[in-house]
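A single protein chain has been omitted from the complex, and every remaining protein chain is retained in its original position.
So that you can tell them apart, the chains are marked A and B in the order they are listed, and the count of residues begins at 1 in each.
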Amino acid sequence: MDALIQNIINALQWGSFYALIALGYTLVYGVLLLINFAHGDIFMVGAYIAYFAAVFLLGGHGEGLGLPPLLVFGLTVPISMILTAGVGVTLERIAYRPLRRKGAHRLYVVITALMCGLVLENGNLALFGASRKKFPELVDKAVYTFGNVSVTNLKIMVIVAAVLVFLFLHFIVTRTRIGMAMRAISWDRLAIPLMGVPVDTVIVFTFVLGSGMAGLAGILFAMSYPILDPYMGAIIGWKAFIAAVVGGIGDIRGAFVGGFLLGFIEIGVVAFFPSTLRDLFAFTILLVILWIKPTGIFGVARTTKI
Amino acid sequence: MKQRTLTIGLVILFVALAVSAQFGLVDRYIQSVIMLMGVNIILSASLNIINGYMGEFSCGHAAFMCVGAYVSSILSVLLFADNPFLGAPLLPAYLSVVLFPVVALIGGGVAAVSGLLVAIPSFKTRGDYLAIITIAANYIVISAVENLEVIGGPRGFMGMKQVVRAMDSVAKLPWMVIWVALGAWFSVFLIRRFVSSTYGKGAVAINQDEVAAEIMSINTNKIKVAAFMLSSGLAGVAGALFAHQYGYVNAQSFNILKSTECMVMVYLGGMGSLSGSVLSAVLFTLLLEVLRPLQIIKWVIVPLILILLMQFRPEGIMGNRELPDFFPWMRKFYRFK
Partner (left out) sequence: MALLEIKNLTQRFGGLQAVSDFNLRLEGGELMGLIGPNGAGKTTIFNLVSGFYSPSEGDIVFDGTNTRGLKPHSVTALGVGRTFQNIRLWYDMSVLDNIRLSQHYHLGYNVWDCFLRTPRYMRRERDIDKTAWEMLEAMDLKEFAQERPKNLPYGLQRRVEIARAMSIKPKLLLLDEPAAGLNSADVDGLIKLIRWLKSEFPITIWMIEHQMKVVMSLCTYIKVIDFGASIAEGLPEEVRSNPMVIQAYLGEEAV
């Protein structure tokens, strides 16, 4: 019983990361019908930005500011979110938008996104070398124990952050004017500019939201698993993308449900089987879900009209 | 007669290649680059059936390569090599020369069957959802291979060098260069026949309007199965050649990055252009080799080059046209029919 609860908490934390990243995929897809394959690497960049920001603010090697850890944490979160959002928007401006303007086939934009991801990954590797970075401890670890179940304050923070982000985005998409514009663009990209909606602004806003959340996921991930390497984003990114699709891509609820589902499946598999089987089981289950419901859990099939 | 010029030219090219490899005119390194080119030609041309002609978005092509590589490797090691798991060779070494193509084709056949993993969902699913299914299939295949301890699990599988040695014992020839060249020719040949037939053009009809295709009497499911099986089968053959070229396979060499390379070659060459696929495979292989001294920076520069290329030529090198469309004099020698 205790083991079960422990695993549920772990799954919630693990799923939170997937959910936060899946969100960026879903937001961009919802607006542009573009699979932004660079998104996993934007998450990685977020973690690295958080690392450099934290190290600089903490100081310690005779350089940096030498601020107290908690203040550093308070500053690092917005810094890495903003800078990561900047990276996402930059990609959109220099790589995706010109292609869109030229009316290139959708898949060429997707390939460009893949290439951007590779540039981020390997550029990072080339710049900072293959040595892994150890993320400094910013928040004193507190362990709360209930019976045999132990929860760290970090885990709680991650889960709470994911839930808050969900509520925030759900509010934006369903209740605000710009959210409405985002949903409208995904339905009809031709008519929307005619209605006076500034499409480019909405797209940039979407990238800000998605990449910002990837930045948040980056810093939270770096704090939970404090070893950074340039390829960390690729595998998590691909998985989060699949999670987004299983949830029903283009739908925020789908990203969260898919993310948590993947978290639960992975932790569940590891609890009962050797951990090498994790990917095999997780992907097989996701594949079966897609076989049964090809548009994902929240996805709506767009019927072809003839 | 002029229609035969292309065939004769290719035969001369192959013989020249084999002879120069035989007498050491091109060294091992260049031989390996040429073989890699051949494998890449098969990969890009076969993926072009799905991602180009049929307009689907398959991101897991390396999975089928993996199936072909492992199946053929196990079979050839079982038949022609000593192996702690599989025991002494079952057949005399001289048969290896005759049976290697069969083994490679069996690898391709099993890969073609595994292509059903993607073909069947494609009846109901299109576009990005199918893309996910292919990515998931890629992960599943790699993960399954890594969990099979019998075939080496994550350590990989080896012993194919012995098979190549067995071929050498029959006659000292650059066998793998010959096989790869033949494999590449065979694949392009089959694909050309497929996509230029009324049958295969059904795939293009599916790409342009699937509803119209079905209502105009094209059995879309059948065409999809044929296209996916042909594509994944040839990827399996490419995997078989790849495995025997290096004498060693590891599931991680068929991960999503390899699939990405395949996609890059297709889109670089142009969707729905067979000559474009061949051309881009050659160029891409050369590019990677030329930039090899840069090590990790290579993997920054290559994507950057591709990003720039997409910006200036968003339809790829050839668009959906073939070489003779650009150079009409070629029609005399080569008709795309």
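To be clear about the criterion, a residue touches a chain if its C-beta (ideal position, glycine included) is under 8 Å from a C-beta of that chain, and two chains touch if they have at least 3 such contacts.
Quick caveat, the model's predicted, so the values are computed rather than measured.
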{"item": "Hidden-chain contact residue, picked from the options B:51, B:220, B:245 or B:259", "value": "B:220"}
{"item": "Selected from B:77, B:106 or B:205 as touching the chain missing from the view", "value": "B:205"}
{"item": "Chain B residues touching the omitted chain (full complex)", "value": "190, 193-194, 197-202, 204-205, 208-209, 211-221, 226, 230, 320"}
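By definition in this document, only the chains that are shown with their structure count from here on.
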{"item": "Chain A and chain B: spacing of chain centres that average the CA atoms, whole Å", "value": "34"}
{"item": "Residues of chain A touching chain B in the complex", "value": "29, 33, 35, 95, 98-99, 102, 104-105, 107-108, 110-112, 114-116, 118-119, 121-123, 125-126, 234, 238, 241-242, 245-246, 249, 276-277, 279-280, 283-284, 286-287, 290-291, 294-296, 299, 304, 306"}
{"item": "For the chain B and chain A complex, residues of the former touching the latter", "value": "51, 57, 121, 124-125, 128-129, 131-133, 135-137, 139-140, 142-144, 146-147, 154, 211, 256, 260, 263-264, 267, 271, 296-297, 299-300, 302-304, 306-307, 310-311, 314-316"}
